[in-house]
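Just one protein chain is left out here, and the rest sit where they should.
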Amino acid sequence: MQNVKGNQVETNVQFLTAEDAIAKIPANGATMMVGGFGDSGIPEYLLQAVMNRDEVTELTIMSNNITEGSNLNELFLLNRIKKAIGSYFTTNKAVMKAYNEGRIDIELIPQGTFSEALRLGGSGIPAFYTPTSAGTELAEGKETRYFNNREYVLEHSLSADVALIKAYKADKAGNLIYRKTARNFNPLMAMAADLTIVEVEEIVEVGELDPESIVTPFIFVDVIVKRVVNA
Amino acid sequence: MQNVKGNQVETNVQFLTAEDAIAKIPANGATMMVGGFGDSGIPEYLLQAVMNRDEVTELTIMSNNITEGSNLNELFLLNRIKKAIGSYFTTNKAVMKAYNEGRIDIELIPQGTFSEALRLGGSGIPAFYTPTSAGTELAEGKETRYFNNREYVLEHSLSADVALIKAYKADKAGNLIYRKTARNFNPLMAMAADLTIVEVEEIVEVGELDPESIVTPFIFVDVIVKRVVNA
Amino acid sequence: MKLESIRHYIAWRAAQELKKGIVNLGIGIPTLVADYLTPGKVTLHSENGILGVGAAPAEGFADRDLINAGKQPITQLPHTSFFDSSLSFAMMRGGHLDATVIGALQVAENGDIASWAIPGKDVLGVGGVMDLVAGAKKVIVTTTHLNAKGEPKILSRCTYPLTAKGRVDTVITEYAVFKIRSGQLYLEEIVAGISLDELKQITPASYEVSANLQRVNAFDLVK
Partner (left out) sequence: MKLESIRHYIAWRAAQELKKGIVNLGIGIPTLVADYLTPGKVTLHSENGILGVGAAPAEGFADRDLINAGKQPITQLPHTSFFDSSLSFAMMRGGHLDATVIGALQVAENGDIASWAIPGKDVLGVGGVMDLVAGAKKVIVTTTHLNAKGEPKILSRCTYPLTAKGRVDTVITEYAVFKIRSGQLYLEEIVAGISLDELKQITPASYEVSANLQRVNAFDLVK
């Protein structure tokens, strides 16, 4: 154990093709976290592979939004998403229409509650109190409680069968770094799912990432897929 | 606002001597977080300045432990600490003795609960449920609740008047990085106190720290003190 | 004033409240506030995980991985840091932001705000505004005094779904600046060209006129 060279490091992280990685997702009715905010940090290449595997359907998606033009939206347009949990679906007109026609269920959560529920879901904390949404419609039906004369809402943490996330670089042990605001929900979702599949732009040797700057240690990672850009 | 050079950046972070920084601490009965684990990451230089200001006394300290040989221990030996909240005081015989003689009050919290209570204390989350200590003496008198057939303990987040923390480098805006395992509780305490005073080994120009690798953004920092090593 | 001038005046006026510190700007009029801040004094935070939001990039220099919460391309500054959404919202909900400037559909005299939903319309988005309003040290609302239908927006009580209760500190419109102190709404500033009575008629909220009421000329103020 003690003095190990980079080429001796073996972890449980697997390096697979997108197809092989997506083959690990339960076929029907999986809960699936998908990283990204706006256009930034969406695992588009992995989502393409999900689209290519028809039996992955009846999905419950946890994603801040469903960005128009993204492959997550394509998956929705294929009627493969039965429910979406996130903070902002307003700008996607097709989602609005589907919701009105009863074709998709939406659970709206304030964005800060969503992000903390992800992080705590991955941290073994099942529930927490937040001031956010206290006294609003989004707190209706939820338990509330006063601490120091302020009202707080009991929120439950999130976990999922799968997280599809997007990172910038992985080393061959599975440690991850992100790029600028493409980080967003990705490191949190990595912590919160039973199976974390990561799309990366580059895979580097063990030892090439600064140990002080690794954002997601490999303990939270199961599978890494290098994005292949079509020529 | 828009296109700013490093030398134009002005933040609310102050750069002071240890004496001037410690002068900001309320004189009697302050609650004070102190970073460090074992010998690593303790703000020794700031604690020396606390020792030098006699009226800072009747302290309630939040620190994982009181390491023998540290200036935090010196402060304790000066009878300036009336209560300590943390996870591990067993190895400090003087603390054990003082506890038996009723000279110090101890509140024992599991280390993971302590660290999460710090982080959530700085995050506006006043309370959370953890599985840790369920069914043990440390949960006695605490509310418990079942989620998915497992018992969890309701724990309250921590906040304090002051945090004294130790970082490696600060830039002139107040952003911080740490060094190896000296990071420990320091970034969490930075978030959780009304007044965060940071001891650093080096102050660098704005722009010299990698924006992807800043661990504590300057929003959590009030005062920075450069450690002066006596020749 | 034309609507665009009005929006810029309100943004400029909000910027006068922000001399230093860390601020999160919402979408709409608040976005315009950035143009009126003194360079280097105020640092902008965006909830998607950046502290130190720089200007829009020059044409052709947009980076897909560098956007603000409004999904617009931005640039980074020398003191910028990046972090995940959880830490970003810890900053907001934990009371670390000096101020936020946000828009509103309605504001009430008790500091309640409604900004995310209209009754009878589908509401499938809330974003980060509830966390922002719940946590920022100072909540500044920038809004036109009346809505597009000519209805007042500063009311005794909000009738639209709330964003948060009792969290608003300051309301800035093209006609006036109101502040809430100890649960009481005060008129602090009124622009030239509108009388106190005229303001009252378009402001159903009950408010006191501040002892230090300022009368300002909006047209002169905007550069």
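Per-chain residue numbering starts at 1, and chain names A, B and C are given in the order in which the chains are listed.
Convention: contacts are C-beta pairs under 8 Å (C-beta built on N, C-alpha and C of every residue); 3 or more make two chains touch, one makes a residue touch a chain.
Computed from a predicted model, the values in this text were never measured in an experiment.
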- prompt: Taking the complete complex into account, which shown chains does the hidden chain touch?
  reply: A, B
Statement: Filtering B:A134, B:L154 or B:V204 for touch with the omitted chain leaves B:A134
Positions on subunit A contacted by the hidden chain, ascending: 1-6, 8-12, 119, 122-125, 171, 173, 175, 191, 206-207, 211-212, 214, 217-220
Query: Going by the touch rule given at the top, which residues of subunit B touch the chain that is not shown?
result: 37-41, 64-65, 87-91, 95-96, 99-100, 106, 108-116, 118-119, 130-138, 178-188, 215
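What we mean here is this: only the chains that are shown with their structure count from here on.
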Most widely separated chain from subunit C, with each centre as the mean of CA atoms: B
- request: Could you grab the centroid distance between subunit B and subunit C? Build each centroid from C-alpha atoms only and quote it in angstrom.
  value: 34
- line: Touching at least 2 other chains, the residues of subunit C are 76, 82-83, 89-90, 92-93, 134-135
Query: Tell me, which residues of subunit A touch at least two other chains?
result: 116, 130-131, 178-180, 215
